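Here it is: the structure, laid out below.
With one protein chain withheld, the remaining protein chains of the complex are depicted in position.
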Amino acid sequence: MIQQHLTLLPVVFPLIMGALILLPPITNSLVRQRNVTLLTSLVLIALSIWMVQIASSGSIQLYYLGDWKPPFGILFVADRTSALMVLLSSILTLGALLYATGGDDKTGMFFYPLFLFQIAGINGAFLTGDLFNLFVFFEVLLIASYSLLIHGGGKQRTQAAMHYVILNLVGSAFFLFALGILYGTLGTLNMADMAARIHQLQPDEQALVKAGGLLLLVVFGLKSALLPLQFWLPRTYSAASAPVAALFAIMTKVGIYSILRVHTLVFGPEAGDLANLIQPWLWPMSLLTLAIGAIGALASPSLRMLASNLVIISVGTLLLAAAIATPQATAAALYYLVHSTLIAAALFLLADVIGEQRGKPGDRFVSARRVQQPVLLGTAFFVSALSLAGMPPFSGFVGKLMLLQASSLPSIASWVWPTLLISSLAVIIALARAGTSLFWRVSGENSATETPPLFKLSGVWLLLLCSPLMVIFAGSITEYTRLAAEQLFNIQPTIDLILQQGAK
Amino acid sequence: MNWIELILSFFVLLGGLFMLIGSIGLARLPDFYMRLHAPTKATTLGVGSLLIASMLFFSIKNSMFSIHEILITIFLFITAPVSAHMMAKAALHVDTDTLERTQGVEAHKAATAGGNPPAKADLVNKQKGSEN
Amino acid sequence: MEALFAFSIGLLTAAGVFLSLRGRSFPVVVGITLLSYAVNLFLFSSGRLTINGAAVLGTSEVYADPVPQALVLTAIVIGFAMTAFVLILAMRSRADLGNDHVDGRLAVEPEEKKK
Amino acid sequence: MGLLWIPLLPMLGTLMPLLASRFSRNSIAIFTALLPAIALILLFKQAPAVFSGEVLAVSFEWIPLAGLDVAFRLDGLAWLFALLILGIGQLIILYARYYLSEQDNMPLFYSYLLLFMTAMLGIVLSGNLIQLWFFWELTSISSFLLIGFWSHKSEARKGARMALTVTGAGGLALLAGLLLVGQVVGSYDLSTVLASGDLIREHAAYPVILVLVLLGAFTKSAQFPFHFWLPHAMSAPTPVSAYLHSATMVKAGIFLMARMYPVLSGTELWFLIVSMTGLATLLIGAYVALFKHDLKGLLAYSTISHLGLITLLLGMNTQLSTVAAIFHIINHAAFKASLFMAAGIIDHETGTRDMRQINGLWKYMPHTATLAMVAAASMAGVPLLNGFLSKEMFFAETLQQVTLGSLSWMVPVFATLGTVFSVAYSARFIHDVFFNGEPVDLPKTPHEPPRFMRIPVEVLIALCLLIGIFPTFVVGPLLAVASTAALGGDLPNYSLAIWHGFNIPLLMSFLAMVGGLIIYYNRKHLFRFQAQFPEADAKLIFEWMMQQLVKGCTSIMQKLENGSLQRYIYLLIFLAMILMAGPMIDLNATEGHKSQLPIDNLSLIAAIILAVATLATVLFNRKRLVSIISLSVVGLIVSLAFARFSAPDLALTQLSVEVVTMILMLLALFFLPQNTPKESHPRRLVRDLSLAGIIGGVIGTINYAMITRPLDSISWFFLENSKSGGGGTNVVNVILVDFRGLDTLGEISVLGIAALGIFKLIVRMRLYMPSSDSTGRPWAVGRHPMMLSVVSQSLLPLALLVSAYIFLRGHNMPGGGFIAGLITSVAIIQQYIAHGVDWIKDRLRINYQWLVASGILVAALTGVGSWFFNRPFLTTWYDYFNLPIIGEFELASAMLFDLGVYLTVIGATLMILANLGKLTTNQSPAMKENN
Amino acid sequence: MDAKPRFRLVPMPVQSALLFVVWLLMNNTLAVGHIFLAATLAFTIPLLVNGLQNPQPTVRKPLLALRYFLLVLMDIVIANMQVAVLILGPLKKMQPGFVAVPLDINQNLPITLLASTVSLTPGTVSCDVSEDKRWLYIHALNLVDEQALIHSIKTRYEAPLKEIFGC
Partner (left out) sequence: MLKTALLLVNVMIAIALLLSLWRLIQGPSLADRILALDTLYINSIALIILLGMYMGSPLYFEAALLIALLGFVSTAALCKYLLRGDIIE
């Protein structure tokens, strides 16, 4: 029975567990909440590994909500890409949760249920094949993220939340405008059906659909922090409490995933007159995003801020791949996406530990007392820094390498390569500065306060461990992402599968 | 059939008329307390008439007794006075301007003072004064 | 009628956007509320305008498109939740930061006293 | 397989010192040396095959998609370098054992050192270009760690950062270059690439490839103008300098040029770039070295100069010059490593490296002095020492080249000039340190170092002598096989004899020797001359540049990211409008062909009211309460519009949401300023108004264009199947609870989560609670107007009845769980308004949190229920039943789902509103201590 | 008043009856199923909301109450006519004024009913009730004779109410 509903479980299971945690007897004790949530997250990992395993055979799992066939009912689609994204979110969740057990869960209410709800929303966004349902899951993950952002309280969080929430409200408004336009012209909500119907439009209707598709770019661009919509990110991410910031590392990726999904399936290379609708825009914007991320990284006064700007750089990189819009680039992007999400999350967590151990200066790049666990934290920082800078031997270089290879056409390379490489250099400089300031520029010894509990750091290590593992198994992982990207671009079989099933 | 339509039309027009009069009063009367009278009264009858019309209309149309519109009337009759009361109270509190020739200054003052009982003497004087 | 409808949506959008560009939290929230009216009407009208055709079976011959209606219903509820959140957040922001600016200022209003 | 173990053993070796860290210092050193020693033995075991001209290779697939294999390849060139790396590595391990003090973290140092060794071996043994780059970057990283090993020193930190920045940048260029090579050749396999020289040289991308690869090589090998990082890397412990900055890492760039020699060299471009860079480096390094007072500084510039020399040789495009380059690589490694070690001993024993303090050490440490002097003599090119031989070959080659045409004479002249300075600084090293009177203010009294610390130096000096005297015997075969590999083919004829007779190179050597000594003798004038120029400290400049970079970036970010939400929203909308421009232009006719509805007067009036109320909301936006009232009018008209256009469910929903929103706004407004001060600049108003106007126009136009065109949608399916498939006649409701039930589940989750989030916001909120209204009037005294209380409580049962009515009919008629829930909530909120929190709290004991949770749970579990009938989530079930007396009625799982919606709505709404209300009371919500 | 009410199976019989009727009204039906449903709701809703009710005096004389109801209904119709004329007529003639009406009844429900009646009927709106519940402040649209107005309110409405609730 479980396998039959496997596609659905990453969404409904955390939702139900989140609700259960709000009820007695679990809600009465934080320890119980912790245990139940950790257990949930372990189950989620198991489920998503299973999903990936099934997806890796190349079969696309369809799940008809309410037993209504597409294009009428809501449809969940688990192909290689979405299964991978779900696995990513599950691993990330476990890392962030382990860290949260170290005390961040106590600084405000409802931490665990909100966390699970957000996961439900994120997974829903990854799995759904219905555009309006995507909107709903966006809202689920957003409202949960608003609530998590303010977790722990404090001026900075409130102010950051104010910006983040209002911008996203405007973004949601655009999403609905876009949905209105698309339904009002295509007459359907299922994305595969949209892709099928897009060929039957009159010229003027095409113009309208174009408007809808471009509005969607704005919406997804806002979520993914595409320039000029990236301004909210550094403040927001660096204000959030560490496990929340770690979880947020995947939020931008939801936007990118949506671009990859929607703008490949509906407005992709096979959309006739509307083919590759967003690519002309994506080119300059992603390059500029990379540039602004690099500038921000160099300007960052603290590790959290730096990590936030690294997220922007990863966004720029990924959207660059989306702009190239070839299976090869997308394969690279998917690998890079997984890597950058996990490591950025680890860096947010690490920044928090480092900040705690350095006393008042926190994670700012100024002289402070020595951290208590210089070797442990230093190594962790080193691993994450090298990964994010795209330096061997950790995971970043594989993604960067593949992306460079994917963009090697002279016309593209002359733009992409310098931007990518120079931003890499900026990251190296920024991270070298960060590392030397945080670990080497010490004044005085650490007055021995209690060392963080084992569990807390295990979250960091879990995430960091993924980096070498992703290098060692890079062969099979990249093979998976290659096939995933091909599946993503080879839309006709998907459309046929979905709509034929519906016709039955 | 025609007389039914006549009755219907009558109630519809009556309702509309009172609705209009209420709003005219709202727009036209010179101070808040006077305006307060217009809609709260006229609308009860206005809506009432329309509801009667509606009841008749649907009862005949569907050849079935349809009187659930009465419910709206009940609600309105219960709530309209309280709304008026609350609005008056609020107006008194914020000391909304009254027409200059408004009588009963003492009562007004007393009410404005947060609904405290008026000084006995004042009212006694007042009553005397009015007797004169 | 369609032109009137579209005009109204345009006006609501413009008003909403204008208010959401103000510098204080409350007008911004009001602006977003206006914008969400526009959005809901827009989404609603994607099923076209129909008079006297509520999608309740057996009540008329031609039915309005029920799908956008269902979508708008969801959107209204979500919009309500979001408005509520941002409103209370504005309150919290005032409490935490001492003012209701949204442009990153941190000055405390002198005339307000804390309780 | 032995080949694979050569890099693998040092890699495993990185763990050894860490594992042995509990044992004595000797044990740690031995453990460290163990695995590299085995690797060295393995290397020698491969020697016969390599020397017979075989190319050994081993490879596995790793990341096929990126063309990255694990591929090792051992030919003569690689063998030579591996020998240097492993051999000198052993000596360095021994040396470091004595060099490092008790305070230093020796295991960590050794671990870093072996990591570096692994990386170097990886470079030289790579059989795949990407893998080569992989290890290339690894050397940058490990050298960063080694240079910064004494991290408490600011020098070390900055030096490490500088080295990383420069070599890191070069590494990135190299990557690009190698990728291009792979692109051109179609493979990253080294053997394949080496066989494709012509293909590459003739390709249009050749200049780009060349420049990129050379950027990598030059930065690594400290070639002008990237040489500045090397002297600052001298803040590393001396073993590091001896290893990285003489024998290995800086040679990686040279190795790369030698490795790629068969495919990149032979063009004029190669000659121009490589030899000219080499020449410049040679001269500058040699000149500057003379003026360095720091012992290691002198050696560092000398290294730069010699690297320049090798580069120059490689650039000359002749086979012989390449052989000379390889030869000098060997020789330089030997004498420079020993010199660094000697310098380290001196530093170690005297406590300083300043040659102005260090004098006359001959007296104190004659043994070391002898060794150092031999090495320095070799560096100067004194006959019978190895340095002399390769220098002679160098001079000979400079005379051969003609590419510069009529200016070709400059090469030998400048080469000689460089050597003059080389002799001068060597002389200075010898004279200034070991003679030149007595030491000045030394922190320690110097004496000979421990016995074993000298051994590495002795080994290397012995090598210098042996090569110098018996070149053919000692180094001949190795040079031959390495040169063959570097040239990628046949070896030219050359002689390794010490004596070639009187010829021009010998004359040049003689001139250099004499000139060098003359310059050293007259150094005072030269020093004075040099002192006129302000010393440009590369580190200061670099740091300044970095600071400017950071400052520049910071100011850019501050300008762009000014924390103003208005700007961000503006950008968001602006971007949307820019994107809309294209589609708007594409849209030929705004009006479509669908027949339109006529305008009736009521709709017109409603539209007018909507417009006026909207404008009022905007115009009165500074009087906030009025703004709220106008806003409710807008909401009311929107509801009426829904009713008018056949959407009764929407009308009901909008109405109920409207009221709750208004109450919420009032609750919030109490804690906010009542009015907005006027602060927008007129220009800003114009700007905002134009943007708002444009977006309004665009959205309106799109809407008009859309709704005046016919639509072919999927809605027929729902109308057809609502009754038969979903069991309800209200199609909208059936869509909500059945066809698209998941949306609804998501929607109530959003509501529930919002309630939780709002509760989080409310908890522990510090309040500004006004004691009077905005005009300064104190609040009314009576809290709960009596009439309101009485009427509200009588309305409650009625309101509940109405909500039950709305709930039950939802499936077939307008209504449903959501609206019913809101009505119930409003009725309860009305009780709060009328009676106050204290009154309610004793009478209504509902935990709103549980209500929210159970609502979501009921809805979700209803969905799960269908699993037991082997149906997907949220598959609904309904049936008609017949009971006596009561008659036929319908039961549907959708009602249970709707119940979940109902409960969530009540829970969420009350959790928000009631708790917000409680803020001002002594029931204010507090965070539960729940652990 | 704050004493916790003792549990009763049918705590609010009058409301229960009202709910029963209203349900059938709303559904426009007398079907058995609905009667059953109405009974269920009329039984459960009072149980649910009983806690949220302040005790109120009960109607002692139902017949009198009905009479009062009809009287008010008639007055409303008349009031509306009068007010309509006033509103449409010349404004200058109007003599608005505030009046304080001394109260004899002192319980919440009767006072509320009186105030509501006053508001619904000729040209008067009840504005406020004094804190000690001894005065009802009224605004009259056209105050010709204050004492007559007070008198008419007290006799026409207050007295019957006092009798109905027996206080």
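Just a few scattered comments:
To keep things simple, chains are lettered A, B, C, D and E as they appear, and every chain counts its residues starting from 1.
Operating definition for what follows: a contact is a pair of C-beta atoms (placed from the backbone, for glycine too) under 8 Å apart; a residue touches a chain by one contact, two chains touch by 3 or more.
Predicted, not measured: the structure shown is a model, and the values here were computed from it.
Across the complete structure, the visible chains that the omitted chain touches are B, C, D. When the omitted chain is restored, the residue from D:Ser656, D:Thr862 or D:Thr909 that touches it is D:Ser656. Listed here are the chain D residues that touch the chain not shown: 600-602, 605-606, 608-609, 612-613, 616, 625-626, 629-630, 632-633, 636, 639-640, 643-644, 648, 651-652, 655-656, 658-659, 662-663, 666-667, 669-670, 769-770, 773, 779-780, 782-783, 785, 788, 792, 795, 799, 802, 806, 813-815, 819, 823, 826, 829-830, 832-834, 836-837, 913-914, 916-918, 920-921.
With the whole complex as reference, residues 2, 5-6, 8-9, 12-13, 15-17, 19-20, 22-24, 26-27, 32, 35-36, 39-40, 43, 46-47, 50-51, 53-54, 57-58, 61-62, 66, 68-69, 71-72, 75-76, 79, 82-83, 86-87, 89-91, 93-94, 96-97 of chain B touch the missing chain. Within chain C, the residues in touch with the undisplayed chain are 51-52, 54, 56, 59-60.
What we mean here is this: only the chains that are shown with their structure count from here on.
Any chain bridging chain B and chain E, meaning touching each of them, is among D; the list is complete.
Farthest from chain B, judged by the mean position of CA atoms in each chain, is D.
Chain geometry summary: the mean Cα position of chain C and that of chain D are 40 Å apart. For the pair chain A and chain B, the distance between mean C-alpha positions equals 60 Å. Chain D has its Cα centroid 16 Å from the Cα centroid of chain A. Multi-chain contact residues of chain A (touching two or more other chains) are listed as 132, 136, 139, 143, 146-147, 150, 153, 162-163, 166, 170, 177, 180-181, 183-184, 189. Taken residue by residue, chain E touches two or more other chains at 22, 26-27, 112, 115-116, 129, 131, whereas all remaining positions touch fewer.
A list of each chain pair in contact follows: A-C, A-D, B-D, B-E, C-D, D-E. On the chain C side of its complex with chain D, the touching residues are 1-15, 17-30, 33-34, 37-38, 40-42, 44-58, 63-67, 69-74, 76-78, 80-85, 87-92, 94-96, 100, 102-104, 109, 112-115. Taken in their complex, chain D has these residues touching chain B: 773, 775, 777, 780-782, 785, 787-788, 791, 794-795, 798. Residue ranges of chain D in contact with chain E, taken from their complex: 781-782, 786-787, 789-791, 793-794, 796-798, 800-802, 804-805, 808, 831, 835, 840, 842-844, 885-889.
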